[in-house]
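Removed: one protein chain of the complex. Kept in place: all other protein chains.
Chain lettering (A and B) follows the sequence in which the chains are written, and residue indices restart at 1 in each chain.
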Amino acid sequence: MGRKIPLPMLIMAILGFCYMLVPIVIVVLAGLTAGEFLTFPPEGLSLRWVIAFLQSEKYLSAFFFSFRLALMTMIVATIIGTAAALFLSRTRFIGRGAMRAFFLSPVVLPGVVIGFALFAFYISTGIGLTRTIWGLWIGHILYSTPYVIGTVGAALASYDVSLDEAARSLGASPMRTFRKVTLPNISQGIQAGSIFAFIVSFGQFEVSLFLSAPNSEPLPIAMYNSLRYKFDPSAAAAGIFAIMLVTASVLLTNRLVNIRRLLDRN
Amino acid sequence: MSSAPQIEARRPIGVNAKHLRWLLVVPLTIFFVVFFVVPVGLIFATSFNPQTIGQVSVTWDLTLENYVRFFSRSNYLMAAGRSVLLATLVSLITLVIAYPMAFVIAKTENAARNTVLLILVLAAMQLDMVIRIYGMMVILGDNGLINQMLAALGITDPDQPVQFMYNFLGVILGLVQFSLPFMILTLVGVIRGINPSLEEAARSLGATPRRTFLRVTLPASLPGILSGSLLVFALSISSYIVPALMGGFRVGVLPIHIFQQVAEGARFQFGATIAVILFLISAGAVTVYLRVGARHSGGLA
Partner (left out) sequence: MTIKKTTQTRRSFLKRGVALGAASTVPSTFYINHAWAQDTSYDGGMFDADGATLNVGEWGGGWEEFVRKALTDQFEQDFNCKINWDSSFPWFPKFVTQGAQDPVYDICNWNLPNLTQTKQAGDFFLTTDEVRANVPNAADCWDFAFASGAGVTWAYMPYVYAFRTDAGDAPTSFRDFWDARFANKRGTYGTENGLMHAFFMATAQEFGKDQYDMDAAFQALEDAMPMKVSEFTFNMLSLLERGEVDIAVHIEGEALSLKRKGVPVDVWEWDSHPILTQTKTISRYSDPMQKKLAFALLNRTLSPDFLNAFGDEFMWRPTNSKASITAPLAENGVENTADATKAFWVPDWDFFVENKLDITDRLNQIFGL
């Protein structure tokens, strides 16, 4: 490993990780406080606020609502975003750059503009999407898909097309070439894109403000609402719970992938 | 990972296959036209209507008064300039910090270590931004850890803390922290996708590791660099909560003005005007960037 990664690079990376993680570590520690309020250094460590979070019907239902919404958003955004990225990287035509920029453009607008524009649109057309989960979902997809196009596009751009051509010349069908050659090689990009889609949707506050439906409060709005008048570590506790969940899911996925690899080998 | 493709009956690539490709982009195009172009276009159009509180739909009463208002006030113009400067700086800084991190992750072959690094990056994205800024404040505030350290070492006067936040610098520090995972994950995929034989070939021809990196690895990761910095640019220029809280509400950027006009004042026409200007500025910046990028990456992106 030492030979592959030059030392200056390694040092810079370590500093970078510190910068990225120290605020997170502080919030996690503050959220693990045994005391009554959010503070750092914490007054003793305990899981009481995480447990309080898990016992709150409201937070938990908001958490799982956001989780479901993010999952639904991720699936659609990944599929249509990957398809569009494939098209953009494989087809030469005038206006390709413009089209790419067009698909990336929702994210340069603040979420509140997208949220409000859709809200006004749903009302004026009367298509029954106003303040429904479907209308909210559309807003989230719109705001998440550009991330998928960005990362998958980048993976495709550095991907060697001659691999595809080789497979095709060996007689593989386009579908098979895609599944067996292209897809594995850009899977990192797709993974990153779908993670972004999930995270962007899960943490989305501004787009949801105008679009969210009654009785289904997304987590960031529930958090904001609580932070308005309560100075307790429950928002940090929610983050701790989310970190535990993401750690578990990465470990689980790795385990599954490893098992599949073992099976493949046999 | 992939098994060797089996030989099947050869099928020439016909005209049909090429046309079928357009099917890939049809769903997204329809989706974007219906739910992005039309709704946002209608909102943008209202920027040419006179400001009427609560009025939402477009009318034929056309005027440029909102634009005049925007361009005749220095604070809006300053905010526009600040927004672009901010997003540009954040993209650059994030890139410089993120690249080594992504490189290390991409080149770490040990599966366990790799998983740990990945979890760290993902964990960094899991905290709600509002609460994450609390963590930033603990470090960077007037009474923050850094200022306490500086004062303890006698470098600064405790009554005259260094202002790491509540200003432009604070907004940059906050946005970089927020953007890092996005840049890293975009880069990791691309760096991993670089054909290792290219680097090996360079080495075997006697290139130093530094030279190999500068001449082979870095150019090959340009698509990721372009894509990642575009994402970060977009994230930064549209961010509301980070400038609001890290800037101590004293650093004016366009999203803060938009939020004020739309969500709090229901002054939709003027809010739309600011949004149009933000959109045009971003589109301009992105176009320039893609042009320059395309020249340097041989049109890869």
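The rule is short, and it goes like this: a residue touches a chain if its C-beta (ideal position, glycine included) is under 8 Å from a C-beta of that chain, and two chains touch if they have at least 3 such contacts.
All of these numbers come straight from a predicted model, not from anything done at the bench.
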{"item": "Where the missing chain makes contact, among the chains that are shown", "value": "A, B"}
{"item": "Options A:48, A:131 or A:179, residue touching the unrepresented chain", "value": "A:131"}
{"item": "Option from A:120, A:186 or A:199 whose C-beta touches the chain left out", "value": "A:120"}
{"item": "Touch list for chain A against the chain that is not drawn", "value": "35-39, 56-59, 62, 116, 119-120, 123-124, 126, 130-131, 208-215, 217, 221-231, 234"}
{"item": "For chain B, the residues touching the chain missing from this view", "value": "52-57, 73, 75, 79, 130, 133-134, 137-138, 141-144, 166, 241, 244-245, 248-252, 256-257, 260, 262-268"}
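Here is the rule we go by: only the chains that are shown with their structure count from here on.
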{"item": "Distance between the centres, which are taken as Cα means, of chain B and chain A, whole angstrom", "value": "14"}
{"item": "Residue ranges of chain B in contact with chain A within the complex", "value": "1-11, 13, 17-18, 21-22, 24-25, 27-28, 31-32, 35-36, 38-40, 42-43, 56-57, 97-98, 100-101, 103-104, 107-111, 115, 118-132, 134-136, 138-139, 176-177, 180-182, 185-186, 188-190, 192-195, 209-210, 213, 220-221, 223-224, 226-228, 230-231, 233-235, 237-241, 254-255, 258-259, 262-263, 268, 271, 275, 278-279, 282-283, 286-287, 290, 294, 297, 300-301"}
{"item": "Touch list for chain A against partner chain B, complex", "value": "1, 3-6, 9-10, 12-13, 15-17, 19-27, 30, 38, 40, 80-81, 83-84, 86-88, 90-91, 97, 99, 101-114, 116-118, 120-121, 123-124, 138-139, 141-142, 145-147, 150-151, 153-155, 157-160, 167-168, 170-174, 176-177, 180-181, 184-186, 188-189, 191-192, 195-196, 199, 203, 205-206, 209, 219-220, 223-224, 227, 235-236, 238-239, 242-243, 246-247, 250-251, 254, 258"}
